[in-house]
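With one protein chain removed, the remaining protein chains of the complex are shown where they sit.
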């Protein structure tokens, strides 16, 4: 797809590493140790894969320490995984662009469109919206009225962005995601649910990436806020008035109840659920499938259902499967104690 | 967005409340205590927010009891949250309408379209369907053949409604939802799965609201039925031949296995899972993340995995994290009993 070739020297200079061996060789791609072909560079980020160095066909290797298992040039760096990310970005094919605004797209009255955009066929943009420079809107994207999409953002196919929402710069929103659907709010009137109009918005800050088929609800009043640098995986649910702090990572199928606040640089494992109206501090880590029903202070590491300190959960979960045994042992103890009591009473 | 202004008197008459103070003031919107600006009305529904009354800039307040913390006019009502819902509806911006049927929409042969509809560009409606009066179909909506969409329903962008399904009146279906996909049914023939044609339908009754990115499967035979007034949050899965009773509330990411019947006015917390072929009675309440593997009688309140009476779960879950301690205590008891036995035997 690309004929790009870079010298190892150029790669080293761009990533701050040191080459051992011939730095003039030409590199045309990056791949895993097993998949790499001649002409590609590979990397050792996970020490458990060390043995694959013996069999790789890669023409150069990104490593933390010089490896004696490998004869070709090596690029020594402090964080091979991070350098892999940066080198892969050099070789990655660009997002495919439509030249300009398709005649088969619809742009509403009063909407401003920046320069160098790609607006594919079957895109619908409402009125009085602002589409920034170099934005890409793929087929089937719906953008409502008075929406802002910041410069450089990429909105993949069949994404829905409802009215008044704000998407920052350099955001990536994967296919099928819905931003700004109504929050789930009703007042009860006898048996009936009376809809509470959801008149707030969703604001997504810069450098956010949202996975496929997410649902992020607009606020009842005010805003649902996704801080800068947040990354969500697929099928994530974010309720109305939730705040997610900067640089937080949310793995697939997580659900966050309304008005819950998540701190900065939090890491949330897959399928975790949060009740509504709680507060999670900064740098909290939450194990996959945890059920979080209470606020958590900054820096804690929790897991389990109900969520508890992660180290306690590691101990606890082994005991769960021993419950039948414990039950038997308690029963037996009761028998033995009863016998002892009877013997003592007899005397 | 709206220049609507209503007197407090008008609001009081529409909602059945009593004004204390000047009922001639003009109200132009409703907002939370913290966000409200001059000219807006606010409300105290959650007593824990009482202190915010001191700082609100709202020009009037909806309360249950007259508050001495607040000097401006107060509207006394029996259920401030319900009145908030009703007042917010007065001020909420209407759903944006496309004037008529877009030339860029496709309406199949034999399909009847009612009056005052909004059919946006890039909508596809199949043959012999019926689109009721005042229906709104947003861009990217697909409606199959022989579908009925009742009067006043709003179908948001990129929703898919497969053939033969029936949507009632005043329904709201949020973006990305799929109605009438095939149920998950196979017969096994050795290692292979033989698809069972899913020839039933989905019927959604009046006043239902379905969240974003739901999936509601058509029946194998007969119908999957969503009763009137049901509300589902986002990313909900409803299997084939499920019946959901009237006015039931289903929070995000719930999954309901095939042929399970849910009663009326049930409340289901987020991420709950139901096995197939069970029956849940009326007015059951099910805590978030419960795993329901057995039928539940009307009126019960359950939680946990496996689901148990909610009060038992509240007690039980605290014990789970104490399992390592209990294990130690059982071990110690065994040692002490053994010692006692040896002492007695010695004598």
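What to note about this one:
Should a chain be cited, it is by its letter among A and B, assigned in written order, with residues numbered from 1 in that chain.
In this text, a contact is a pair of C-beta atoms (placed from the backbone, for glycine too) under 8 Å apart; a residue touches a chain by one contact, two chains touch by 3 or more.
From a predicted model like this one, the values you see are computed outputs, not experimental measurements.
Although one chain is not drawn, the whole complex shows that of A:9, A:104 or A:188 it is A:104 that touches it.
From the options A:59, A:111 or A:158, the residue with contact to the unseen chain in the full assembly is A:158.
One of A:101, A:149, A:235 or A:256 touches the chain omitted from the figure, and that residue is A:235.
Counting over the whole complex, subunit B has residues 106, 122, 124, 126, 140, 142, 144-145, 158, 160, 162-163, 176-178, 181-182, 184, 186-189, 191-197, 199, 213-215, 217, 221-222, 235, 237, 239, 253, 255, 257, 271, 273, 275, 291, 293, 304-306, 308, 312-313, 315-316, 319-320, 322-323, 326, 329-330, 333, 336-337, 340, 343-344 touching the chain that is not drawn. By the touch rule set out above, subunit A reaches the unshown chain at residues 30-32, 35, 79, 81-82, 84-86, 88-89, 91-93, 96, 104, 120-122, 138-140, 156-158, 172, 174-176, 209, 211-213, 229, 231, 233-235, 246-247, 249, 251-253, 264-265, 270-271, 288-289, 305, 317, 320-321, 323-324, 326-327, 330, 333-334, 337, 340-341, 344.
Simple rule for what comes next: only the chains that are shown with their structure count from here on.
Between the Cα centres of subunit A and subunit B there is a gap of 26 Å.
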